[in-house]
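Note that this complex is displayed minus one protein chain, with the remaining chains in position.
For clarity, chains are labelled A, B and C in written order, and residue numbers in each chain start from 1.
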Amino acid sequence: MYAPNFAAPQSIDDAVRMLGADGAKPLSGGTDLIVQLRSGRNRPDHIVDLKKLPGLIGITAEGAGFRVGAATPGAELGEDKAFVAAYPGIVEGAELIGSTQVQGRASLAGNLCNASPAADSVPAMAACGVMAVVVGPNGEREVPVQDIPASPGRTSLAKGEFVKEFVLPALPAKSGDAYLRFIPRTEMDIAVVGAGVQIVLADDGTVAKASVWLGAVAPTIVEVDASCLVGTKLDDDAMAKLDAAAQAVCNPIDDKRGTIEYRTKVAGVMARRTAEIAFKRAGAR
Amino acid sequence: MASVNVSNQMCRPYVGDAEVLKLEVDTVRALIKELERRFPGLGPQVEESMAVAIDGVIVQDTYLEPIGPDSEVFLIPKIAGG
Amino acid sequence: MNYLGKDVELKVVGTRPIRPDGVEKVNGRASFGADVAVSGMIHAKVVRSPHAHARIKSIDTSKAEAVKGVQAVITGADLPDIPSEEAFVGEGPANFREMSHNVIARDKVLYDGHAVAAVAANTAAIAEEAARLVEVEYEVLPHVISVEEAMADGAPVLHEDMFTQGVDPKPTKASNIAKRVEFKLGDSNAAFAKADVIVERQYTTQPVHQAYIEPHACVVSYNPDGQAQIWCSSQGQFMVRAFCAKLLGMDIASIRVMPMEIGGGFGGKTLVYLEPLALALSKKSGRPVKMVMSREEVFRGSGPTSGGTINVKIGATKNGRIVAAECETILQAGAFPGSPVGPACMTAFACYDLADVTAFGYDVVSNRPKVAAYRAPGAPISTFAVESAVDELAQKLGMDPAEFRLINAAKNETKAAYGPTLKDIGYVETLEATVASEHYKSDLGEAPKGKRRGRGVASGFWFNIGGESSGATYVNEDGTVSVVSGNPDIGGSRASMGMMAAEVLGIDVSRVRTTVGDTASVGYSFLTGGSRVTFATGMAVTQSAEEVRDDMCRRAALIWEIDAEAVEWRDGAAHPAGENAGKFDPLSLSDIAAKSGRTGGPISAKCSINAQGAGPGYATHICDVEVDEETGHVAVLRYTAIQDVGKAIHPAYVEGQMQGGAVQGIGWALNEEYIYNKDGGLDNPGFLDYRVPVASDLPMIETQLIEVPNPRHPFGAKGVGEVPIVPPMAAVANAISSATGVRMPNLPMSPPRMRAALDAAKG
Partner (left out) sequence: MAKIHVTTKINGEDAEFLCEPQQTMLDVLRDELSLTGSKEGCGSGDCGACSILVDGRLVCSCLMFGAEAAGTEIMTIEGMSDGDTLHPLQQKFLEHAALQCGFCTPGVLVASKALLDANPNPTEEQARYWLAGNLCRCTGYDKIIEAVMDAAAEMRGE
């Protein structure tokens, strides 16, 4: 009979030790792990619930930035007015993970470490330069979020390591972020294409810096060369170039959620539409 | 006499090219017996697998339904639903 | 008697009381199949084939049997080998031998998910673990998924003993084509010569699942004396009893089935899957056995409806009269014959008054789960094609699509394309209501940049059925009334049964409590399906209430010592009538109930009938869409369903049927499909990727009830549950066409397909 151990450590050290055991898996919101466990795809010997660890749930304003506990459910992000005002794109990503019910549990760290290329919060976080604080047997390190997923279902984390929290940098002045995805319905689907964008404006209202990341179009999220937007106000020409640049980085698969051709075309569309929202938000600041 | 349309494909193995028969029958039971008398095998086929439309009203699995002297009778496959 | 006259004042029928089982369903106490627990119960799980087509070389159950807590393991060898025997069930004829082989495979597995063994153990977790240890050795065979593959020369044949029926001469070689059907009126081939405009096109639809939210579940207790009890959710307790008796070789009297609440069926629970296995396991283990499907098992192992390929050709004169029509429908039956190709052909042109029309089709097996009935089986598939073609014809003629349909609409005395003359139908009324509706006249509004808006209409037909039905009315000693129905209540029928009884008895509906009887407490009833319950079982209940009413008049006459004929029943009481009028105070139902012992004993009546003459149903739907040109996403902006319902007994539940059916149709149109991988495995056996509509996908579904009474029903009711799923796919496709100029002949009209079609149209 399959019968794993279950533990909810109270200290980081205990958690690191427990996760160092063979067949140990961290439990955050559990919305991926429990489904995988039930289907038999993933049967950990030890389930280590991280939610009782200090600081794993909650949002702390830190200077002009934030720290977000790794296991904070997405719904909590959307309820924090200051956070929503600062990082609407990351909230959009987090609030698109599954249903209202799923958002009540699913966390940024889970979404990241499940290492699905279609994870909604990851392109948004990557566009904003979010760092993951990783703890493990060798102490603590900060890693850009995009470096955690290695390939579908696999992360770059070493044995015993887990994400403790996320550091969101202070917002540049006149910046705005956004996340959009395309799905066949209006809710409840896995992204066919997701796009996270952060745009920083120069004093003259043109784009000074643009960071554009796409999900679900390659084995991991990919960055789009958005230099074509710099110095523009997203005129038609710049947008056409962005569309082409987005399509150029796609390396998708044909599957039940979309074809290679379709995903590639829609990647361009999503990049443009998301950039437009981020641009407007930046302008409004 | 009732005019009985047997053009449906399910009747064809028994009736050949016949389409409309004039039959002296007053109930579905009588209809089945008469069809069986004329075309052996058609009786059970109608009884088990077909519905009878009498003047536009579809009946199935019943002997009792009356057939009027000038009724239009149509044999069609039985119908169920979801 | 009937209550149809203009002078009949209905007090209950046509109102919207709260359903009798309502409170239980909002406080969580209603008991569904998986909620049952009985003493000593153990749990069982099915072992399913991972292959689409394979010969079973051997099954080794020893490792599973050795697991601690395992009580019994069965394979196909544990079910009796029964002869081939046709029966009429669900959507059409079925063969019990094939049903048995579908419930558990014998020498071959025929689809991914086909049951091969089952394990019963002390807990569901142990059963699941042990099921993984059942070792099946397969010889994998080549498989076929689509009808085109299945019909191709040299295709792997599923059943070596299957020869196409309905073709002349009879084939000598086995194939995957089970039968050919044909319906013909006049000479369509010659009549095309009269046409000024012809539309000819091929359409395809994908199999879609009924996707009821409650997975199949049952508890079965087989006792050493050979008696068995079954608690399960199904569309027919008598169906479960009959099929289990057949498949296990038992007497019908030895099986009692308790109908639990059913969490949706839509045709998909008109068959047995788990019950025979649970019976065999209970017999073998000596314990009551519970079986519950997972959602994945529901998708892989229970019936969707057919997908199909439909070729339509319709010709019309330039003044808008259709002169010739042909439709070929090829349907997937799944692993065993029995697709609804017959009704698909019969319904294809049932909306139109045509002199020269041919509809024919093929029933084709392939390595997919055997199809089950789904709301108006077959009709949505052929109708999608025909109603798309009719729309295209109207476009070519430059005519309004509703007006074009009005010119050609079937009316009373129209000879239906499938044969009989139509009677008491309300199709024209739905079209007139469409044209007159605020929705149809309204402006579509301006679409945002990059999006296009359009409006479509489409119509649909379903026969509706009657059939064997039982109901009973009991007058209780306190003056309340108990009504028992022989049919599982799948969408509020207990309310409508109670309302019809209350109307007959002239009492408030709150005094009538309706329950669904088990197989030992009410007469036989054919299953809940075919939109038949309110019509047919409603007739039985009405007649039983009438008998009770007449009996109460006799009791009053006895008390008053006058002739029974001199008593009339009104407003819930017996009144002396004729020359006795006013001589005695009325005796209420409660007064008579209180004296029932003295006047002859309990007052009750049971009624078992074979209801005939269910009136056919027609509907017309209006759909507004907005198409995103860049993503191909289609949003339904506004939707109206207009339907002839005969007489709405409980209008809220009639509207509910129309809204639910329309939304299932919208799902079928836009996103739902079975997706198979190259190995013949089902790729989307879950609600994540089998995409049924969610609340945010939809607008309010507006309804308009047209009431053209069915004179064969005491209150004029017609079946209403199935028609609403027939028009939506074409209504959506026609709206897309009006928005974009692009015709979408292939379902689902999912975003990748829509975008590809838009790109292709741009060239």
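The definition used in the following text is that a residue touches a chain if its C-beta (ideal position, glycine included) is under 8 Å from a C-beta of that chain, and two chains touch if they have at least 3 such contacts.
This is a predicted model, so every value here is computed, not measured.
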Original post:
Which visible chains touch the chain that is not shown?
Top reply: A, C
Subject >> Option from C:Tyr111, C:Phe266, C:Tyr418 or C:Phe535 whose C-beta touches the chain left out >> reply: C:Phe266
**OP:** Spell out, residue by residue, where the missing chain touches chain C.
**Re:** 16, 18-19, 21-23, 25-32, 34-35, 37, 125, 210-215, 261-266, 292, 294-295, 490-492, 650, 652-653, 655-657, 659-664, 686-688, 692-698, 700-701
**OP:** Against the chain that's been left off, what residues of chain A make contact? List them.
**Re:** 2-6, 8, 27, 29-31, 34-35, 37-38, 47, 49, 51, 73, 75, 98-102, 104-105, 186-188
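Everything that follows uses one rule, which is that only the chains that are shown with their structure count from here on.
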**OP:** Just grab the chain with the largest centre-to-centre distance to chain B, centres being mean Cα coordinates.
**Re:** A
Original post:
If you average the CA atoms of chain A and of chain C, how far apart do the two points sit, in angstrom?
Top reply: 43
Original post:
Taking each chain's centre as its mean C-alpha position, how far apart are chain A and chain B in Å?
Top reply: 68
Original post:
Could you state the distance in Å from the CA-based centre of chain B to that of chain C?
Top reply: 27
Subject >> Residue list for chain B, restricted to those that touch at least two other chains >> reply: none
Original post:
What parts of chain C, by residue number, touch at least two of the other chains?
Top reply: none
Original post:
Once bound in the complex, which stretches of chain C touch chain A?
Top reply: 125-126, 129, 132, 296, 630-633, 635, 670-671, 675, 683-684, 687-689, 691, 693-694, 696-697, 750-752, 755-756
Subject >> Complex contacts: residues of chain B adjacent to chain C >> reply: 5, 7-9, 48-49, 53, 55-62, 65, 72, 74-82
Subject >> For the chain A and chain C complex, residues of the former touching the latter >> reply: 1-2, 39-40, 182, 184-190, 192, 255-259, 261-262, 265-266, 269
